[in-house]
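For this view, one protein chain was removed and the others were kept in their places.
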Amino acid sequence: MYHMVPNNQDWLKTSIMATRGVGRDRKAVTHHLTEAKQGRYHYTIGPYSDPVLYIKPGDIVVIETRDAFEGKIKSEQDRPTDLLHMPFLNPQNGPIIVEGAEKGDALAVYIESMKPRGPNPRGTCCMIPEFGGLTGTYYTATLNDPLPEKVRKINLDEEWVHWSDRVKLPYRPHIGTLSCSPEIDSINSLTPDNHGGNMDLPDMGPGSITYLPVRTEGARLFIGDAHACQGDGEVCGVAVEYPTVTTIKVDLIKGWTIEWPRLEREDFIMAIGSTRPLEDATRIAYRELIRWMVQDHGFDKWDAYMMLSQCGMVRLGNFVDPKYTVGAAIRKKYLSR
Amino acid sequence: MYHMVPNNQDWLKTSIMATRGVGRDRKAVTHHLTEAKQGRYHYTIGPYSDPVLYIKPGDIVVIETRDAFEGKIKSEQDRPTDLLHMPFLNPQNGPIIVEGAEKGDALAVYIESMKPRGPNPRGTCCMIPEFGGLTGTYYTATLNDPLPEKVRKINLDEEWVHWSDRVKLPYRPHIGTLSCSPEIDSINSLTPDNHGGNMDLPDMGPGSITYLPVRTEGARLFIGDAHACQGDGEVCGVAVEYPTVTTIKVDLIKGWTIEWPRLEREDFIMAIGSTRPLEDATRIAYRELIRWMVQDHGFDKWDAYMMLSQCGMVRLGNFVDPKYTVGAAIRKKYLSR
Amino acid sequence: MYHMVPNNQDWLKTSIMATRGVGRDRKAVTHHLTEAKQGRYHYTIGPYSDPVLYIKPGDIVVIETRDAFEGKIKSEQDRPTDLLHMPFLNPQNGPIIVEGAEKGDALAVYIESMKPRGPNPRGTCCMIPEFGGLTGTYYTATLNDPLPEKVRKINLDEEWVHWSDRVKLPYRPHIGTLSCSPEIDSINSLTPDNHGGNMDLPDMGPGSITYLPVRTEGARLFIGDAHACQGDGEVCGVAVEYPTVTTIKVDLIKGWTIEWPRLEREDFIMAIGSTRPLEDATRIAYRELIRWMVQDHGFDKWDAYMMLSQCGMVRLGNFVDPKYTVGAAIRKKYLSR
Partner (left out) sequence: MYHMVPNNQDWLKTSIMATRGVGRDRKAVTHHLTEAKQGRYHYTIGPYSDPVLYIKPGDIVVIETRDAFEGKIKSEQDRPTDLLHMPFLNPQNGPIIVEGAEKGDALAVYIESMKPRGPNPRGTCCMIPEFGGLTGTYYTATLNDPLPEKVRKINLDEEWVHWSDRVKLPYRPHIGTLSCSPEIDSINSLTPDNHGGNMDLPDMGPGSITYLPVRTEGARLFIGDAHACQGDGEVCGVAVEYPTVTTIKVDLIKGWTIEWPRLEREDFIMAIGSTRPLEDATRIAYRELIRWMVQDHGFDKWDAYMMLSQCGMVRLGNFVDPKYTVGAAIRKKYLSR
């Protein structure tokens, strides 16, 4: 489950997207959502912003994402608090309108590739006062002095993230924030919930399909927050944030009403929950996974519950956002009859 | 601290509102926000809806609030799940634009009176599946069968809430949901956070002044969710919900930048925090109270911290909403020099 | 509910203790558990220590309690970390064996009086690194520098706690830690759980009766941790800790099997829950209160649940111990038929 590199794409033909997507037999049109076309990036995910692109199910979109700090942190001498101002963080591309999408459907977002963009060092990590997993925060309010501000600028390419003289890490790109619009709420891009949002799941990279609940007409897809790599929990609050050219294929599954985002890869399916405390996020993810096993794979509810107690896999997305994210997964081989 | 009936209004002259509000010397104009004038009620609190009223600091507004179920539950034979559809719950009056309000200010909302409205039984309590403090919920996701649906219709007047043959409870009206708009988010009216929202604090009734952070031009005040009485924690998830005529006086304190809502009554001041888990809501409330004592009352930070350990008062608003609310308070007599 | 001073003792005659205690008609014998008789104080509450006293139901015990730091903090120049060593904190008197007590019974502990002991300043408050509500702790592990160490020595008498030049607080004594032994566990005296333990409820002072589950033969009563006053939540982690002469009357209620501690005062009954997170402590307390209302007062379960949503009272004991404590209460007047 960890940081998988997809071996081949054959499995895609049997994916939910390929078998149930309304655009599965359409010839894909490729759209380009450049910085220029995007114009203003968004810091809130909701039904109140103007669309930047209209696509049809099955289309491909090549997207220029900005890093989570919108490129403002340029050197290790920069101070995050001088440059970053809440809630204007984590800029999102979108909203992209998908033709035919209605409340009660699910949007399928296959991530085809993620390529670094711009001159090196492209990657940024930092410690932001009162933000992160091992510090008092805005919500876990303490009287302690904040941790020091630190900035790391990191060279990276499509093979390695050059963390330090001592350590280089494999390039494992993924999308941190992916969502359709909520029905009436507009939620800042730092917060995940049942619409998706800032989930920070390393599994959500090339070779993955994410299924998102559609709650408004046209789905209104938002995407951003690319990470060149990330550990479980994103403990300091920041991954290796970087700008990309990300290519996605988007399809629409009519009438598949899911309550929380779901994810499919070659060898497992995953349900995703986001809330606090962390046990509740885990509860949501496992309950949704059981519901999925019952509805689509013919399991008895109690059998699924007890069986996941033996073979369920948990990924901690992050425990640093305003809400925490957990994915609960099962290998596909245990689903077959 | 519990369910106080205000003795007299003399203290108001020395309140923060009366001493720092820009409208303190203005002759108040009284506005009427009737059902007709309100038109469509709102289920989300944010910057994207059209104003229904424009007022000046110091003005009075007489508001016709609807109950949290918008009057849909009419008899004890009704089933909540037939009538209530998320997220279309907890209808709010507003937004009311307050002249001169800008980001960084605080809005003061004095509740002058709350009178029941419409024919008896006016009060509604119910048990809604997967909602409440002692049941698995949407976020505390369990596989248990939900609790049964139950509806109670309750006669009430300005003296008593006639709960049952056995028990009558004192009428202790208060506003459950009160907010200015967030800066860019639009938050459903069931969720409290740093903008206010669904706090469910019994202290927020006639005789109280709530101070709300202003984050958009004009403040955009929302109000609703009147309770004829409520216990600490609102344990079943529902108070005695009822429609009212609520009279408030609104003033504006320029440049008083507060991060979370605050409340003042005759004999105490209170800071309010809302998040999960509940200890974090408590942390927020106490940290804000300490900051208040330091900034406005000349306390040393550590002295305030240790002293509140001896005389702080905690009110649990609710632990049933998507976020939980706690008020931390200190008696005014301990603040004087 | 806050810091009540008992008006008169007439209600005691109708208390559960007086009506169901097996010692209710016995002539009480008074025992003295002096420091000398106690000998070694205990830091863990369990079945493995040697009894210091044998009493009969209905007897009175006059106890010399030590403060939570065992008197080691003598001046404001002392440093807690030099003097305090985990887990040797919060010394307990006991175990006291109560004749006839068996698993499945409840012990009743009426606190008759609490008098300060020793020379002034008797009271101690302090800030201990990585301990308290508004700091990273041993369990809420952060990387922040700890808060500074601070010691306050406080003069106090049976009327006032002289906190500072600016503030004096009413003397509101109560017992912080009260327990019978668990069945097989031995639990350090800093941790509350279903046996009682370090609950830190201001209600547990003179005029209160606490009912504790008996889980071993003889009940094995432990008591200690007197506070001259304490705010809700004990936010800095320490109350005004002081040595006392505390007089209690102990009775035994055969066959009253309670799962968590309960408390009775003149005008309310309270169920007590201790765990983390804080919402779970609140859930326990409210569920136990509902069970109590159903079993002993003839309420329908759902009626009790919905009614407590209108009139339940919540006391936050502390949110600083290894487990947090909440009391959920209802006024007796709402229990009568």
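All chains are identified by letter, namely A, B and C, in their written order; residue positions are counted from 1 within each chain.
We adopt the following convention: contacts are C-beta pairs under 8 Å (C-beta built on N, C-alpha and C of every residue); 3 or more make two chains touch, one makes a residue touch a chain.
Just so it is clear, the model here is predicted, and its values are computed rather than measured.
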Message: Among A:53, A:73, A:229 or A:250, exactly one should touch the missing chain; which is it?
response: A:229
Residue among C:187, C:226, C:269 or C:335 that touches the chain left out of view: C:187
Sole contact to the chain not displayed, among B:49, B:140 or B:309: B:140
Contact set of chain B toward the excluded chain (per top definition): 134-136, 140-147, 277
Query: In the complete complex, which positions of chain A touch the hidden chain?
result: 1-2, 125-127, 132-134, 147-148, 150, 152, 161, 163-164, 166-167, 169, 229-240, 276-279, 282-283, 286-287, 290, 302-303, 305-314, 316, 319, 324, 328, 334, 336-337
Field: chain C, residues in touch with the chain not shown (by the definition above)
entry: 43-44, 46, 48, 87, 139-143, 183-188, 273, 275-277, 280, 283-284, 286-288, 290, 301, 305, 322
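We adopt the following convention: only the chains that are shown with their structure count from here on.
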- line: Across the interface between the identical copies chain A and chain C, with over half of residue numbers shared counting as same and under half as different, the residues used are same
Message: Please tell me the distance, in whole Å, between the geometric centres of chain B and chain C computed from their C-alpha atoms.
response: 33
Query: So how far apart, in whole Å, are chain A and chain B when each is placed at the average of its C-alpha atoms?
result: 35
Task: Could you tell me which residues belong to chain A and also touch two or more other chains?
output: 140-143, 277
